[in-house]
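My questions will all concern the structure given below.
Note that one protein chain is taken out, while the other chains of the complex remain in position.
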Amino acid sequence: MPVKSGKQYMERINAQTVPCWYKGELITGKRSEHLAFKGLMETQAQLYDMQSNPQLAGQMTYESPADGKPVGLSFLPPTTVDDLRRRREAMSIWSGTHHGFLGRSPDYMNTAIMAFYTAADMLTELSPQYAENLKNYYAFCRDNDITLSHAFIQPHASKISGQMDATEDAIAAKVVEQTQDGLIISGAFMMATQGATSDEIFVYPSPSPAPFDDENPFAFAFAVPNDLPGISLICRDTYAAESRFNYPLSSRYEEMDNIVIFDHVLVPHDRIFFAGNEEMSSRLFSGSNFHIHAGHQVLCRYIAKTEFILGTLQLLTDTLDLASEAHVVEKTARVLAGLESLKAIAVAAEVRAIPDGRGFILPAPQPLMAANILYPKLYPEMIEIMQLLASSGMIMVPQEEEFGSNVAGHLDTYLKGNDQAAHQRTALFRLIWELGAGSFGGRQTQFERFFFGNTITVSNRLYSTYSGDKTYRQRVNEFLTDKNK
Amino acid sequence: MPVKSGKQYMERINAQTVPCWYKGELITGKRSEHLAFKGLMETQAQLYDMQSNPQLAGQMTYESPADGKPVGLSFLPPTTVDDLRRRREAMSIWSGTHHGFLGRSPDYMNTAIMAFYTAADMLTELSPQYAENLKNYYAFCRDNDITLSHAFIQPHASKISGQMDATEDAIAAKVVEQTQDGLIISGAFMMATQGATSDEIFVYPSPSPAPFDDENPFAFAFAVPNDLPGISLICRDTYAAESRFNYPLSSRYEEMDNIVIFDHVLVPHDRIFFAGNEEMSSRLFSGSNFHIHAGHQVLCRYIAKTEFILGTLQLLTDTLDLASEAHVVEKTARVLAGLESLKAIAVAAEVRAIPDGRGFILPAPQPLMAANILYPKLYPEMIEIMQLLASSGMIMVPQEEEFGSNVAGHLDTYLKGNDQAAHQRTALFRLIWELGAGSFGGRQTQFERFFFGNTITVSNRLYSTYSGDKTYRQRVNEFLTDKNK
Amino acid sequence: MPVKSGKQYMERINAQTVPCWYKGELITGKRSEHLAFKGLMETQAQLYDMQSNPQLAGQMTYESPADGKPVGLSFLPPTTVDDLRRRREAMSIWSGTHHGFLGRSPDYMNTAIMAFYTAADMLTELSPQYAENLKNYYAFCRDNDITLSHAFIQPHASKISGQMDATEDAIAAKVVEQTQDGLIISGAFMMATQGATSDEIFVYPSPSPAPFDDENPFAFAFAVPNDLPGISLICRDTYAAESRFNYPLSSRYEEMDNIVIFDHVLVPHDRIFFAGNEEMSSRLFSGSNFHIHAGHQVLCRYIAKTEFILGTLQLLTDTLDLASEAHVVEKTARVLAGLESLKAIAVAAEVRAIPDGRGFILPAPQPLMAANILYPKLYPEMIEIMQLLASSGMIMVPQEEEFGSNVAGHLDTYLKGNDQAAHQRTALFRLIWELGAGSFGGRQTQFERFFFGNTITVSNRLYSTYSGDKTYRQRVNEFLTDKNK
Partner (left out) sequence: MPVKSGKQYMERINAQTVPCWYKGELITGKRSEHLAFKGLMETQAQLYDMQSNPQLAGQMTYESPADGKPVGLSFLPPTTVDDLRRRREAMSIWSGTHHGFLGRSPDYMNTAIMAFYTAADMLTELSPQYAENLKNYYAFCRDNDITLSHAFIQPHASKISGQMDATEDAIAAKVVEQTQDGLIISGAFMMATQGATSDEIFVYPSPSPAPFDDENPFAFAFAVPNDLPGISLICRDTYAAESRFNYPLSSRYEEMDNIVIFDHVLVPHDRIFFAGNEEMSSRLFSGSNFHIHAGHQVLCRYIAKTEFILGTLQLLTDTLDLASEAHVVEKTARVLAGLESLKAIAVAAEVRAIPDGRGFILPAPQPLMAANILYPKLYPEMIEIMQLLASSGMIMVPQEEEFGSNVAGHLDTYLKGNDQAAHQRTALFRLIWELGAGSFGGRQTQFERFFFGNTITVSNRLYSTYSGDKTYRQRVNEFLTDKNK
């Protein structure tokens, strides 16, 4: 089974039986027809269809080593710089389609599972079976174009009461029993984005403070179909609406977030990647270079999103006749300088790529980590610039329906731009409102701010790569001691 | 007729006949039962009722000079520092009730019309009748507790094509005809907040670049009932929802914004405050000290809102166990320093009050103008602090209905706080989401940023009060020239 | 002995015998004639003379309770709001003279010793003699117009090796011996500003982590003449220069910083305020309300300095014809808003003053603490604004001597302003350079940033006054739970 079509994607999701709660009710009927998922699923279907589009397939797929059939390029474990380029181009085609608004477009988790695959041999040390399980699972995802979500954030309360108290009552997710058929898992995960529109879920709990020992019930990783018995999903309220004119973004790109409950779920042995060993949990995560491979995908998204916002700012500037105002030039130039930095980082990530020591190649880690520090500042700054330029004009924006009503004539007169009809100008301001003041935009800002962790976490990631390097300290010390220099 | 009750307020609004368009449909039925207005109207009714509450009436009313009956204190033209104190206390009771979320709580426009009243005699120069009209209108509002909205922002396109072209086709609002009964007015105004939940509308177009002459059709000010023939209102989409748990703010405080269309509306002569004279338009506005009197009201609102956000941040800090983190201390202290500055400005505004030269007293203008520069920065900064502390936890927040469903048990387990039930903790996060990422909060941020104009406008207001003052220049010049000093 | 004259001030300092090292040499000769102290001592002499100036004496002195002779108002322990006003006015006269550039103008330490005096009775608990010593010392300073410096910052290395190791070798300052005549003290203090131009030094080491016990050798406070045997001072390089034209600030206001070495110094018993008790060290410091009383003095300085910088910015704006540029208006308005906030805080500090529980009155603590958070941000921001407006023009500034040379004619032609001679315009740019790019200005920026501690320390001070206050938390909780509100 090679790349799937949009139709297949929809059918698989619609066939799922996992209990999914929305506003206190179980969702029934086809998920693809429910307001909370409809627009997103159409967008994802469009993305999947691109892989079989004859004009794009060459750029978006490669031949599976299993059977030679075309599979998604974002599954490709890179071994050359050219692989990195091909990966980037394929991922950029997708992000250029969703304009960076999908944090979980399929290439994200495809890349994640690929990253873990490159480190699978580390697991042999615990058990050759674990390594085998992970490799098999990766091949399964690749060859079946599996739509994955992932779960790792634990309830806040678990940080306090949880891991230190390894009893049945502990809140943190844990193995509650081992059986012949597998492990029985209970626990909850916050914020599995697109949980309800995925085939499977990859679970890798965040590190636990429990002592390193081989029977740690909180340390494990696995992947299972979404609809195993005992799993249930809880939705937040949707920000989506039907009208693409009124809600141009959420009608297409609203990715539902879910709480995922595991209530005595039996995870079969062949889906366990390791269990019981906290140290392996940390080592595998680090060894997988997850943040680097995923960071490469994320960078493509950053660039597409920045370009989209730039275009929006340019249209806004045109419609308000602001192009020659000094503060507008200065603000826009900050966006441009950010965009140029991201694009330069994309070049450097490939030119300065390094071997990972296991036969694969890594895009240059430090520039990618820098991007993960820059963007959580740049994104909110761009939105603030949009808010400052649009001012109160982005609040009182009428809706599509008014243009079909008796007041349409007044709107046509009073809301027109210099050389824009009122309807077209209003469409732009609906977009600006959704991005700059609506709920969809509010989530996007939080999402970009915390995508790879809070400021201190992403700062630490880059900082630690420099901490052992004495080059610069030494340069200054030589300067200070060489009085004749 | 003295202060009105909440019930009277509702009845008057419900009796209105002005065409009001919402999502392309005319609103029919009682406005107080329509989702877009219901919560707001209940809150406003509560505010009005406080004026007749025996425990508060003493602080919130004074005796009308017309008939000695109790009227709202925000109508009181201050002549002593004690009047300023009484006004502040009354306004603070209201803002302490709506926590600063109502930009158009009744005291705002009450204060505005009072400000114009203090300058009414300036109009005598054009016509004694104009001065009389304005004074009479002020007394009418005061003695009937009229709920006012106001309109002044013109369509963007009017800035280009409008005023220079004084023909029937010009977009800017204008007098299209003068009749025996009054002036016929056509035009549109953006952003009349609470237009659909007011009795009357006060219209004072922003200054026009037309040449100063006595027949300028773009220069006028008047006030009329909302439902005169030819007036119609267009709503944006509402952010309100029914559930006070899910949407704690918008269910109570969502103030609808309106576009107001004037299509050949006959404004009776006794409601015209001046017409035809652009210079008077600027002079009256400036002479009314509108920004100073209103700035005093706004300051009360700033303080209440800051306190509410502070409380929210404190609860958030408690529930996430962040009280001892250095960055949380630092961020919270910025909020505290802002709050202390605002409170100090409230003291200084009274202690340093000055006479207005016409028998009234002005709260100190410069500190109030400073508050109008500080708050558009402080408010977004507080919201950003909230976002940074809450991180992704403010996005995946379940709703009230889940707590009544089969998954309630899981939520009770996994979402509880240290000493908070899950339901209570979720209520807090619903609030944080609405303020920090929801549409209601998005509008609030824009609203505070642009309340009294953009940065350059509010900066100029304070800057110009200093520009003629040579004190500091001279001090530096003396320092530079006195070599023996 | 009442207030002293400038001449007396100089004579006392010149008579000192304490070894004072400058660039590796012992300073000999009159200190008032040494480049490093001359300008500062002239400025301080001018300040002292103002106290006996018949036109100012009424505002700057009060009658000593000891003998009725006039003593400096900054020694007055306030018991009424009017006392606070008198203190503020006297301190503002001084800060209006040195334009806020003297961090250690005499009122600073006068206020400090007054603050400790108000808490002297706390010491009775350890020993009535301690309380007596402190009261006597305060009266001695007041009645002899003693010029004090203070020392409290310990060497960085002491934080690691110091207090935990209570031996002779420990780096932190400590009592090395107790004798019949007093305590023998050894140690070093960083950054005693104006150490070399003071009569006496007040020593109060920063809290030590040693266990609370009555024999803690690191816990003590005392005051002694600068030139006791065993004391020595080390200077940094001076930033001062002779020419008031070339170096308008450092030629007048350069306050030398000193390292103070105590090498087996005998401190007489009657100069010891307490010893051996770490807990008293913390309690007395807190009980003295030092940061609040001193904060009141500092606020006067902040206001004077802000006004001086404002005047400089205004002159710069005039000379560069920038008055109408939007970014200049916006930047200047930020300075104005800061100034208005500080002035409002000065009003609030008095209007909202509170009793200290021991018969004295405290200026309102919270607004003053807010000022201590605001100013370390505002000051560097003002300097940055000055740098941004002056651009490269503040670097290539000729000196006074050029105007007396053969190239004077060229300078007169090419450096003139619109209506300013080249010489006058150059004087302004010398000032701007010194403040915005010279060493004197560099120290001022650091000084204001860390005046009362780093950001987290000053933040904590205000934060902790709010932490027990449940008012705002409760308001939000009531809002959340009262669904019918």
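First chain written, first letter: the chains are A, B and C, and each begins at residue 1.
As a working rule, a residue touches a chain if its C-beta (ideal position, glycine included) is under 8 Å from a C-beta of that chain, and two chains touch if they have at least 3 such contacts.
Keep in mind it's a predicted model, so treat the numbers as computed, not measured.
**Q** Can you tell me which of C:Met60, C:Leu76 or C:Ala188 touches the chain that was removed from the display?
**A** Answering carefully, the residue with contact to the hidden chain is C:Ala188.
**Q** Sort through A:Glu132, A:Asp263 or A:Asp318 and give me the one touching the missing partner chain.
**A** With A:Glu132, A:Asp263 or A:Asp318 as choices, the missing chain is touched by A:Asp318.
**Q** Among A:Ser282, A:Ser341, A:Ser391 or A:Thr413, exactly one should touch the missing chain; which is it?
**A** Selected residue, touching the omitted chain: A:Ser341.
**Q** Which of these, C:Val81, C:Ala139, C:Val351 or C:Ala437, touches the one chain of the complex that we don't see?
**A** C:Ala437
**Q** On chain A, what residues meet the omitted chain?
**A** 46, 99, 244-245, 248, 252, 307-308, 310-312, 314-315, 318, 323, 326, 329-330, 332-334, 336-337, 340-341, 343-345, 347-349, 351-352, 366-367, 369-370, 373-374, 424, 427-428, 431, 455-456, 458-460, 462-463, 466-467, 471-477, 479-481, 483, 485
**Q** Could you list which residues of chain B touch the chain missing from the display?
**A** 326-327
**Q** Tell me where the left-out chain touches chain C, residue by residue.
**A** Missing-chain contacts on chain C: residues 21, 23-25, 153, 155-157, 160, 171, 188, 190-191, 232, 234, 236-237, 246, 257-259, 261, 263, 319-321, 380, 384, 387-388, 391-407, 410-411, 413-418, 436-439, 441-443, 445-447, 449-450, 454-455.
The criterion applied here is as follows: only the chains that are shown with their structure count from here on.
**Q** Taking CA centroids for every chain, report which one is farthest away from chain C.
**A** Between chain C and every other chain, the largest centroid distance is to A.
**Q** With chain centres taken as the means of their Cα atoms, state the distance from chain A to chain B in Å.
**A** About 40 Å separates the centre of chain A from that of chain B.
**Q** Averaged over CA atoms, how far is the centre of chain B from the centre of chain C? Could you give it in whole Å?
**A** 43
**Q** Express in whole angstrom the distance between the two chain centres, defined as the mean CA positions of chain A and chain C.
**A** Whole-Å distance between the two chain centres: 53.
**Q** Note the residues in chain A that touch 2 or more other chains, in rising order.
**A** Answer for chain A, listing residues that touch two or more other chains: there are none.
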